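First, the structure itself, so that you have it in front of you.
Every protein chain but one is kept in place in this view of the complex.
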Amino acid sequence: MPTILVAGGDLRYVYTARALLAEYDVCAVGFTRIFLPDSNILLAETAADTLPLCDVLLLPMPVSDDGVQVNAPFSSKSIPLAGLLPKLRPDALVFGGKFGAARELFTNAGFPVIDYLDSEELAARNAIPTAEGAVQIMLEEMPRTIHGSRVLVTGFGRIGSRLAYILRGLGAEVTVAARHAADRTRAQMLGCEAVDYTQIRASQFDVLCNTVPAKVITAELLAAMQPDALVLDLASKPGGVDLDAAQQLGRRVIWALSLPGKTAPVTAGEIIAETVSHLIKEQGVTK
Amino acid sequence: MPTILVAGGDLRYVYTARALLAEYDVCAVGFTRIFLPDSNILLAETAADTLPLCDVLLLPMPVSDDGVQVNAPFSSKSIPLAGLLPKLRPDALVFGGKFGAARELFTNAGFPVIDYLDSEELAARNAIPTAEGAVQIMLEEMPRTIHGSRVLVTGFGRIGSRLAYILRGLGAEVTVAARHAADRTRAQMLGCEAVDYTQIRASQFDVLCNTVPAKVITAELLAAMQPDALVLDLASKPGGVDLDAAQQLGRRVIWALSLPGKTAPVTAGEIIAETVSHLIKEQGVTK
Amino acid sequence: MPTILVAGGDLRYVYTARALLAEYDVCAVGFTRIFLPDSNILLAETAADTLPLCDVLLLPMPVSDDGVQVNAPFSSKSIPLAGLLPKLRPDALVFGGKFGAARELFTNAGFPVIDYLDSEELAARNAIPTAEGAVQIMLEEMPRTIHGSRVLVTGFGRIGSRLAYILRGLGAEVTVAARHAADRTRAQMLGCEAVDYTQIRASQFDVLCNTVPAKVITAELLAAMQPDALVLDLASKPGGVDLDAAQQLGRRVIWALSLPGKTAPVTAGEIIAETVSHLIKEQGVTK
Partner (left out) sequence: MPTILVAGGDLRYVYTARALLAEYDVCAVGFTRIFLPDSNILLAETAADTLPLCDVLLLPMPVSDDGVQVNAPFSSKSIPLAGLLPKLRPDALVFGGKFGAARELFTNAGFPVIDYLDSEELAARNAIPTAEGAVQIMLEEMPRTIHGSRVLVTGFGRIGSRLAYILRGLGAEVTVAARHAADRTRAQMLGCEAVDYTQIRASQFDVLCNTVPAKVITAELLAAMQPDALVLDLASKPGGVDLDAAQQLGRRVIWALSLPGKTAPVTAGEIIAETVSHLIKEQGVTK
């Protein structure tokens, strides 16, 4: 079995490491302050410790905050990125999520650098925990059942379509706002109403849930919505809600970032493991 | 419009009162310490205040803790049940949930006493917020997505069948344990596995969710389950989990009672209002 | 393995016989004019042939048209019921669907007679092929997609609830008419509109589908419906449609009886086999 070194990362990466055991010898650095769920993971305090040479290096997302140390919140010691280089075989692959300034170190050393955040598969699969996280927030924040609630979902990409699907399964009345007629048709196939952005009647909804990384929840929509309705923004920075207008109007806005890691770290970790495993196979590493 | 007096109760009854406004003149006592969401409700501090004679009295569940005072957690003053009698027309109807010792007072005074907890409709509709409450707990307590999780649901009555249905919609792999072959067939129609109680293989599940008010989650099942799986009991007292065995084995058990009122008080209040409204129509009160 | 004798019946019973092979030695009479799908079935022309003594006799539905001969449409010879008696062990069980006059023969001979049509399980499971048969007819007869069609389902028992469920899955707008509020609530849980019979607005539907064995599709409803809408009656005799009125009004009515055997004989046969197998186990035959 090839050897993979999991270096740093949050709770998800503990489960990534565990899931990788099915196909790899797994070493790990950066987890001294957390309990690892499987004793078959070879845990080291730092990369300077006796670790075998590795075929794959798996770095977290983001790889590093400063371009020098691995992003390793569960490590009691700092882990310099440069210290990982001696542990890699000459033909090793380096995976990470958002390399930033850290990329150069590895490319200069001649290693192929692959950002798994670019993977279609990872994005597709993360839609599941993201949508479930949104449902959890709705269940916690709304004083009524999702069944019978009127929900606006803006956007019908991976997250929007998954969210619409599971909200329908829970019995919500879902309206999807989408620009493309084909997306609106697909939303109708799930039993949703479908409108374009100019047709949104904001006052009709108990929840407005945005999935588009563009300011689609405008001041106008915020003004027209029910005062006690909830605005839930799932879009990554800069988000899709006019926060200034929301504050001025006193609207309740929840901006939920990085839901997979927060609400389902085991699943999120397994998704990273499986995505990386597939990417490795595409690169042809099979020892 | 007939006049209804809502006396006491928790947060749900605030929304019950609001929902009743569509068909009744609504008076209320017992809500001095909470904000009423509609100014058309005629609010009094106690029944001794100037209230009109009423056609219907709506009491909470349970009606009273001591058989003397109304169960009125939001009241700053105590509200004696006996004080309500002078506010009732001679042909008034008295509704409540679990009268206990309080029943005699009203029957002795010649009023028809109707327990809305006996209503099939109320029980059927409460399955929705109960099942959503169970999903909320799973989302909060489980470190993985419901999608792909393996859930055992014991019982396939109102709550069990609703829970199985929405868990399937979320992508869980659901196994239903039920005694009757016809129930198992209905579970299979939803895409669930179906077993009888002797066939449960407890080690296969991430969550065991009970809906049966009988000790079906036995010490044997608890011993066989995965140590980190979750046990969720939705059954009313005395519950369906062998709690002594669970404690000894260190199993994580959540016994979730009265979910509708806790997770969806608006919906729960509306359900009470609509059920009572239907029961009143069956009694023929239409002024 | 116990021995079972399958005597007569339509195409379904060929598959019943095959399915029973998993647990029984299977003999068969009454199938000389059809190809049996498994050579392990011991086929005889008549019961007079060399057949072993049997533990179970399985008769078709109905058992007999005249009380004398087995109902055996695929037999080239007639098969007298009385001729089966010598092939039964003294403690044999006799199963059939609607015995009528044939019952006496077996009870007089001292055999326990069990009508599998009384089984909750069989009725529950037959709802699946019945509902699929109804969908097939709609697909064939309607010039528009089920998606977006407006369907009235009268009754919310086994068949009505299954039909509503799968029509919702296909994207129809389903209205359920049911007498009990609890049934209407369950229909709403599937995303259906729910009304009682007095509230049906017949002109709103593309299809009216009845599942109730009582005249609920009245002359009044038939007169109010769209002239080109379809009426589909799934209720057994006497049916639920006022056929005289329908004829006078020129309404298109399809009365679909015995759908399981017609649209899915393999499944229908397997359902009989499994039901009888469960009933045998309840009777304690395990050799």
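By letter and in written order, the chains are A, B and C; residue numbering begins at 1 in each of them.
As a working rule, a contact is a pair of C-beta atoms (placed from the backbone, for glycine too) under 8 Å apart; a residue touches a chain by one contact, two chains touch by 3 or more.
This is a predicted model, so every value here is computed, not measured.
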Contact with the hidden chain (one of A:Lys98, A:Arg186 or A:Lys262): A:Arg186
Touching residue (missing chain; options A:Asp49, A:Asp91 or A:Glu121): A:Glu121
Among B:Pro37, B:Pro86, B:Gly191 or B:Pro238, the residue in touch with the chain that has been omitted: B:Gly191
Absent-chain interface as seen on subunit B, which is shown: 147, 168, 171, 189, 191
Interface with the unshown chain - residue positions in subunit A: 120-121, 123-125, 127-128, 162, 165, 180-182, 185-186, 189, 278
Footprint left on subunit C by the chain that the document does not show: 128-129, 132-133, 135-136, 139-140, 142-148, 166, 168-171, 263-267
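Throughout what follows, only the chains that are shown with their structure count from here on.
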Chain of greatest Cα-centre distance to subunit C: A
Averaged-CA centre spacing for the pair subunit C and subunit B, given as whole angstrom: 38
Centre distance in Å when subunit A and subunit C are each reduced to the mean of their C-alpha atoms: 50
Contacts with 2+ other chains: residues of subunit A: 147, 168, 171
